[in-house]
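Below: one structure in structure tokens.
With one protein chain withheld, the remaining protein chains of the complex are depicted in position.
Chains: A and B, in written order; residue numbering restarts at 1 for each.
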Amino acid sequence: MTQLPQSTERKMGLVIDLDTCVGCHACVISCKGWNTENYGAPLSDQDAYGSNPSGTFLNRVHSYEVQPEQGHAQLIHFPKSCLHCEDAPCVTVCPTGASYKRVEDGIVLVNESDCIGCGLCAWSCPYGARELDQAEGVMKKCTLCVDRIYNDNLPEVDRIPSCVRTCPAGARHFGDLGDPDSDVSKLVAERGGMDLMPEMGTKPVNKYLPPRPKDTVEEQIDILAPLLAPVAEEPKGFLGWLDKTLEKL
Amino acid sequence: MHPAPSVIIFTTLSGLGFGLLFFLGLGLPDVSGWVAFVFFAIAYALAVGGLMASTFHLGHPERAWKAFTQWKTSWLSREGWCAVLALIVMGLYGLGVIFLGQRWGLLGWLGSLFSLATVFTTSMIYTQLKTIPRWNMKLTPAMFLSFSLAGGALLAGQSAVALPLLLVAALVQILYWRQGDRAFGASGTDLGTATGLGQRGAVRAFEPPHTGTNYLLREFVHVVGRKHAEKLRVIAFGLAFVLPLVLLVLPFNHVFALLAVLSHLAGVATSRWLFFAQAEHVVGLYYGKR
Partner (left out) sequence: MNQPVIDTSPKVSDEVRKTTCYMCACRCGINVHMKDGKVAYIEGNRDHPVNKGVLCAKGSAGIMQVNAPSRLRKPLRRVGPRGSGEFREIEWDEALSTAVGWLNELHETAPQKLAFFTGRDQSQSFTSFWAQNFGTPNYAAHGGFCSVNMAAGGIYTMGGAFWEFGQPDWEHTKLFMLFGVAEDHDSNPIKMGLGKIKARGARVIGVNPIRSGYNAVADDWVGITPGTDGLFILSLIHVLMKAGKIDLDYLARYTNAPVLINATEGAEKGLFLRDADGKPLVIDRVTGEPTAFDKPGVRPDLSATYEKDGVTHRPVFHLMAEKYLTDEHAPEAVAERCGIPADRIRAIAAEIARVAFDEAIELDHEWTDFRGETHSKMVGRPVSFHAMRGISAHANGFQTCRALHVLQILLGTVEVPGGFRFKPPYPKPVEAHPTPHGDRRPGRPLNGPHLGFPRGPEDLLLDDCGTPQRIDKAFTWENPMSSHGLMHMVISNAAAGDPYKIDTLFMYMANMSWNSSMNTKGVMEMLTAKDDDGNYVIPNIIYSDAYSSEMVAYADLILPDTTYLERHDCISLLDRPICEADAAADAIRWPVIEPDRDVRGFQSVLIELANRMNLPGFTHEGGTPKWKDYADYIVNHERRPGIGPLAGFRGEDGDKEGRGEVNPEQLNRYIDNGGFYVAHIPEGADYYKPWNTAYQNWAVDMGLYDSPQPYLFQLYSEPMRKFQLAAEGYGDRQPPDHLRQRIKDNLDPLPIWYETDQQGNEGFTVNALTQRPMAMYHSWGTQNAWLRQLHGRNPLYVPTKLMREHGLQDGDWAKVSSPHGEITVPVMEMAALNDNTVWTWNAIGKRKGAWALQEDAPEATKGFLLNHLIHELLPAKGDGMRWANSDPVTGQAAWFDLKVKIEKAEAPTDTQSQPEFDPILSPVGTGPKDLAWKVGK
């Protein structure tokens, strides 16, 4: 099973907008909640109320500072979960076939009953998308909420990953990146969606929309005319202008 | 990478064990009966002991048998097959040698081949990982194989072969360290490519996603132990190669031979510790750590 499919019928994945993510961690906790209660073993927490709390999370939000050559430093919030790569190294390294990429939608999953917890898939993943659950001893990863997106027990509008459903800023988008006409593909095309570590050759399905250019107001606006051409230099002159202008109203 | 004792013990001991099996399969030394039994016992103790140790880091060792299913793609699965085949073939061969006084040459050659293949597949588990540039080098299998052969020769008491093999292994070790130290930088992966933000300016990791630790940091980021890396390299090199070579050159003596083996074992274990502890996973970039 650890052979990758030649191609998948669809390429379901996420598009994450770095221009919009405010770093609130809503997706992190919604994911934790859904996936603790649903697919496979719960996401456990060790030393939950102690000195070194550490739990399994399938989605984490990093933050980075970027210092451009000119201008202010920028801060970018950076959510990261499994990118459901087309050439997923985590699948081919798996000795038991527990890790696999679904033919119908490209979702990379772990069949927990086959997982021996060797950790090799996590080693092979450049993105840190897999975490070995310390209570269950099996590898956990983003399922793209495979138990939501086709779930007949949910209203159709809710058949999306829990992180997307909960994201307050709308910085997360879900869809078929294999279909050039899908909303997510169009978004990627419009906004220059990018791959993480393209040099790894993993061909991630998930894309990231880069932040828009920042701190440009001074460059874009002429601070004198016509917008801010003074109508008067003195309060008295201002009242004269006022009279004239009011006449026209 | 976290230098887990289980993987260090595994690669060190089984490398040595399969190295010895390689020589035993070739009939070196040409022994039989109880003497052969002792050699085979040592080889099996090391190889099987190592393999057993490797299961300690599994979340579900009771499912380990499932690892035989994916030989088409998985080096770990292939390693399992090779190890089992090597142990079975060499077992049959050993039965002949020990109990029947028979040397089934072809079987021995086959067993030697599987033994080496086992070491090679083990090395490929690490070599295949693009995520760890220090491992993702041709020198990695060269190192595993040369260590295994040199150690095997040493254990097999084949001084004449051991001497050049140790020299080769020592050379490979030096090359591995040299190239390894440059590997991450040469890989082209940095925080800029990891985040896609590199074009905008210098990228620096700010707040981590969680203030505590997690599986990834425990597994992949091992900054603390690296402080003594240079010292440990000297120790590893001295123990694995220099001292055994000196002992080999000296007039043969069983105590010296034993010391040479033990020294080599300790040196290889130290080198293996460094192999893991110094290996930097690209995931560390996301956390501003390597």
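FYI, contacts are C-beta pairs under 8 Å (C-beta built on N, C-alpha and C of every residue); 3 or more make two chains touch, one makes a residue touch a chain.
Given the structure is predicted, the values throughout are model-derived calculations rather than measurements.
Chemist: Please identify which residue in B:44, B:68 or B:206 touches the non-displayed chain.
Modeler: B:206
Chemist: In the complete assembly, which of A:86, A:136 or A:176 touches the absent chain?
Modeler: A:136
Chemist: Just name the one of A:13, A:55 or A:95 that touches the chain not displayed here.
Modeler: Checking the options A:13, A:55 or A:95, the one contacting the hidden chain is A:55.
Chemist: Just checking the interface: what residues of chain A touch the absent partner chain?
Modeler: The missing chain touches chain A at positions 1, 3, 5, 17, 19-26, 28-30, 32-34, 36-38, 41-55, 57, 63, 65, 67, 72-77, 100, 102-103, 109, 111, 135-136, 146-147, 149-154, 157-158, 162, 165-171, 211-212, 214-218, 220-223, 227-235, 238-239, 241-243, 245-246, 249.
Chemist: Suppose we count only contacts with the excluded chain; which residues of chain B make the list?
Modeler: 204, 206, 209-212
Note that in this section only the chains that are shown with their structure count from here on.
Chemist: List the centre-to-centre spacing of chain A and chain B in whole Å, with centres computed as mean CA coordinates.
Modeler: Centre-to-centre distance between chain A and chain B: 38 Å.
Chemist: Mind listing the chain A positions that touch chain B in their complex?
Modeler: Contacts found on chain A: 1-3, 18, 28, 52-57, 60-69, 74-76, 78, 80, 89, 91-98, 114-120, 122-128, 131-134, 136-139, 194-201, 208, 210-211.
Chemist: Taking the touch rule as given, give the residues of chain B at its contact with chain A in the complex, in rising order.
Modeler: 1, 57-61, 63-64, 66-70, 72-77, 80, 125, 128-132, 187-189, 191, 193-197, 200-210, 212-216, 218-220, 281-283, 286-287
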